[in-house]
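Just one protein chain is left out here, and the rest sit where they should.
Right after this comes chain A.
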Amino acid sequence: MFLPTLFWLAAVAIAGVHARSSAGDSVLVVVEPEHQAKYSIFFQNIKDRGYELTFRAPQTEEPRLVEFDAPKFSHVVILAPEIKSIAKDIGPQGLVDVLSRGVNLLVALPQKQSPLSAFAAEFSLILPPPNTHLISYFPERNESATIIPVAPSKDHPILTNGITPIWFSGAPHALSTNPYLVPILHAPAQSFAGEPDSPGDVLADAAEKGGEGLWAGSQLGIVTGFQASNNARVTFVGGREVFSDEFAQKEINPGTKSGNTQFVNDIVAWTFQESLVFRVDKVEHRGLNTPISSDKYTVNDNVIFSAYISKYDPQTSTWASYSGIDDLQLEFTMLDPHIRTALLPESETPGKYSVTFRVPDRHGVFKFVINHRRNGMTYLQSSTTVAVVPPRHDEYPRFLSAAWPYYVGAMSTSIGFVLFSALWMARDVREEKKGKTE
């Protein structure tokens, strides 16, 4: 009895020290064994952050990603995109399945035809035809046109501020308008997708064909995230070279190392649920003049609704109250929202957001709904059902001035009845009789 408890405590303590992610610290890395050494800096960095790496070759079956119908790993990194035949449990179907169970994925996209192309298409990414590269002749440099320095945007919430440009080599992808996509890095404006040795006419021909003929410009993505509605995250990287030791150590300017290491750390932090992770701790609601919560309100009551929100802090692996969301909204919904109002942070209590409003004069089953979706942030969702009832029979206003005549009428009838009864019974019967006989 005592021993298991001790073991449990120890396990919790160790987990508390190590895991930086809010979702768990076991990572499955799918990479060909012969290429493993090419990404040693990347792997060492993840290990240093407290993750446990398990390596697996793409064609082997072991170790399994899902065992006894439960995912064995919290995160999956796929650095072997070019493989034609990939084991079934890490194929597109298997990956979508584990994603829907909350496993986070970091996927390097293929440049050749591979099962992962179909996987990316599931997430509204449109990949260029196989064997195309991102090419840019800008800026003038000694590297080949397919090895491109890319400057991340300055104030991206996922990336460290002031990150140095990174080296990129791989294929771009077009983004659909799907709002679940989180663009992290766009292709440079001067770049385009093509084959390095093709004649110039090919591009003009492709454009004339229309549709997705030409792949060019800064609307293309090269690193793109996707946050599913269950808050699991996927990040697609246009080329696995971004993770390589070679690019991490390559100089972007004479004397300055590239930002690849920092960039990869940033996207790993986002993908593995370290950064921009929020949660609704609890919600409360009560009538304005009643101290305790109720699951029933009368129409036209005034109600206070409060939500407590915290943000995950990867440095200490704890949740801390967070008051920084300024566009939170509360809906009071019966089929349609009847009221939608801002849920503003309270200055006295950190992490508390509250609002007071008057319950609509419609009775029925209502819900307090928070559905806060912002690009890149954990979706905050909460729904609490309450009943809104009409006033009870004795809760309506009474002694209305408009009813005075009715009150007076009823009372004078009563008084008249008592008076008449008293007079009739108290009269002298014999006097009457006498009068009659006379």
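One rule holds for everything that comes next: contacts are C-beta pairs under 8 Å (C-beta built on N, C-alpha and C of every residue); 3 or more make two chains touch, one makes a residue touch a chain; residues count from 1.
Note that in this section contacts and distances are computed from a predicted model.
Asker: What does the UniProt entry say the missing chain is called, choosing from "Exosome complex component MTR3", "Ribophorin II", "small monomeric GTPase" or "E2 ubiquitin-conjugating enzyme"?
Answerer: Options "Exosome complex component MTR3", "Ribophorin II", "small monomeric GTPase" or "E2 ubiquitin-conjugating enzyme" considered; the missing chain's recorded name is "Ribophorin II".
Asker: Of A:40, A:100, A:131 or A:219, which residue touches the hidden chain?
Answerer: Of the candidates A:40, A:100, A:131 or A:219, A:219 is in touch with the missing chain.
Asker: Out of A:50, A:287, A:337 or A:350, which residue would touch the omitted chain in the full complex?
Answerer: A:337
Asker: Go through chain A and note every residue touching the omitted chain.
Answerer: Within chain A, the residues that touch the unshown chain are 135-140, 142, 145, 176-180, 189-190, 192, 196, 198-201, 203-204, 206-207, 210, 214, 216-219, 251, 254-255, 300, 327, 329, 331, 337-342, 358, 360-361, 371, 373-375, 400-405, 407-409, 411-412, 414-418, 421-423, 425-430, 433.
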